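Here the complex is missing a single protein chain, while all its other protein chains stay put.
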């Protein structure tokens, strides 16, 4: 597994840095994981509290399904590791990315009373896995934020089952989670949602009646 | 043709990356082509679904007028290759670029009822080929988006003939197409239109009455 | 001390450059310091009037508590060195950073009548030292700007004592000060406050009633 781990860790680092440059993972926010094996389940994941623009492959940890067996130079995985595992188990994802941008924070706040953001009509939606047309309607659920990780993970499970076609979700005043079969797909989904959330946010200002 | 192709492919890659850095080709969106020969017609074009920030020259394809003869490591050219060919044939363009920015998406949405965006009075317009004064009036038509490529290509032909002086067009909620005699001119036109669309979009907010 | 100084100077330079790239230290604005020793007190600090994107480690100065003993190629430390010393003494900070972004300038202007900005409910707050929940309420005081440095330093002392839990402050129409135990924590605090101020500023426009 060592070489596979090193490749995955290097790829996670490169992606973390690219998101940091775009301002989507400032102040040590954001966390990123990829599945190393499914049986037993093991994930490579960014450590807690790391500067995503300064991350090195040596800083990447591995975790198991119960978080009991964590390996790495820094023994503490992201506090939100449980959410990553939930998404991997519920959706069969191969990579789970959480960004923390200004626009995802704003939209997660403004749309919270509606429980989610409906996105439709944009060509960019076609980049989401399985979407064939800009006429697709994507529901991006918003989950109330919480510091109680087991409770938050339980809310997440319910939301993922209630909206089986959603490609991501927002945590209120917190940020975006999305995932993919592999690292490239998860990265693509992050860029698509961040683009769409910025577009929707700016559209509210440019054309308030829309 | 091999060396000419390699130079063109390298230039396409460099331009794709520069647009990706600016956020104009996120999530594998955007596609970029250049004419290699006119008789028979052959274009170098970016592949479908590629991360424009990670593209290498080896990933660039070549296509013919009928899309029947495609060559390259990845056998699938951009889904919008037909639109590139249409622009090359109708306008005699040497390079055709399609970006997918937040502001072009917003303007293509807000101005859709008018069928296009009128841009006038800006010095930046002088960078468009053949334009001698900021007093120039540029009509940037907006075409309804569609997943039916032959139908969309037909709409495009009509628009190009109806507006023979236009230097580009928008696809609604999708993005910008522009072109030039060569790669440098097409890149310049992208930067000019993206600048002008952002300026118009922000002006609507700064000074709603304008 | 020489090697420790060189490491600190290099780190200050790298951080200065990263903030300059983000537009938080344009036009030679911004200044950054780190404690080298506490008894006697000595700080490494960026020089007055330097382009933060062009800074080299050789340009970093050292100052003492009274500003009487300054060493470095450029004999003039930042005009605001006194504020840095005040923060180090009052808060026990190991690094003090002052950025000068568009959004901190805007918020420091808009919220000046209230004497500060209340920030609450955002997950990003958890990155501030000692904050355990997004439900934290952070008061970011705003101090009237002045060119009289001793008077400004005195205003600052009063504000720091009145708000002993604050992690930073704004100077009106001027910018942000924050600090940390070390360089990494101070950098994290800058990114967190800049993110939160941009978010609050944009939220006022996206949802004026909030």
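Note that the chains take the letters A, B and C in the order they are written out, and that residue 1 is the start of every chain.
In this text, a contact is a pair of C-beta atoms (placed from the backbone, for glycine too) under 8 Å apart; a residue touches a chain by one contact, two chains touch by 3 or more.
Treat the numbers as computed from the prediction; the structure is a model and nothing was measured.
Visitor: Touch partners of the unshown chain, restricted to the chains that are shown, please.
Guide: B, C
Visitor: Would you indicate which residue among B:6, B:22, B:91 or B:163 is in contact with the undisplayed chain?
Guide: B:22
Visitor: For chain C, which residues touch the unseen chain?
Guide: 23, 26-29, 51, 53, 100, 102-103, 105-106, 109-110, 145, 147, 171, 173-175, 201, 204-205
Visitor: For chain B, which residues lie in contact with the unshown chain of the complex?
Guide: Touch with the absent chain occurs at residues 18, 22, 121-124, 127, 132-134, 184, 187-189, 191-192, 194-195, 198-199, 202-203, 205-207, 210.
The rule is short, and it goes like this: only the chains that are shown with their structure count from here on.
Visitor: How many angstrom between the C-alpha centroids of chain C and chain A?
Guide: Roughly 31 Å separates the two chain centres.
Visitor: Which whole number of Å gives the spacing of the CA centres of chain B and chain C?
Guide: Computed value for the inter-centroid distance: 44 Å.
Visitor: What parts of chain B, by residue number, touch at least two of the other chains?
Guide: Answer for chain B, listing residues that touch two or more other chains: 205.
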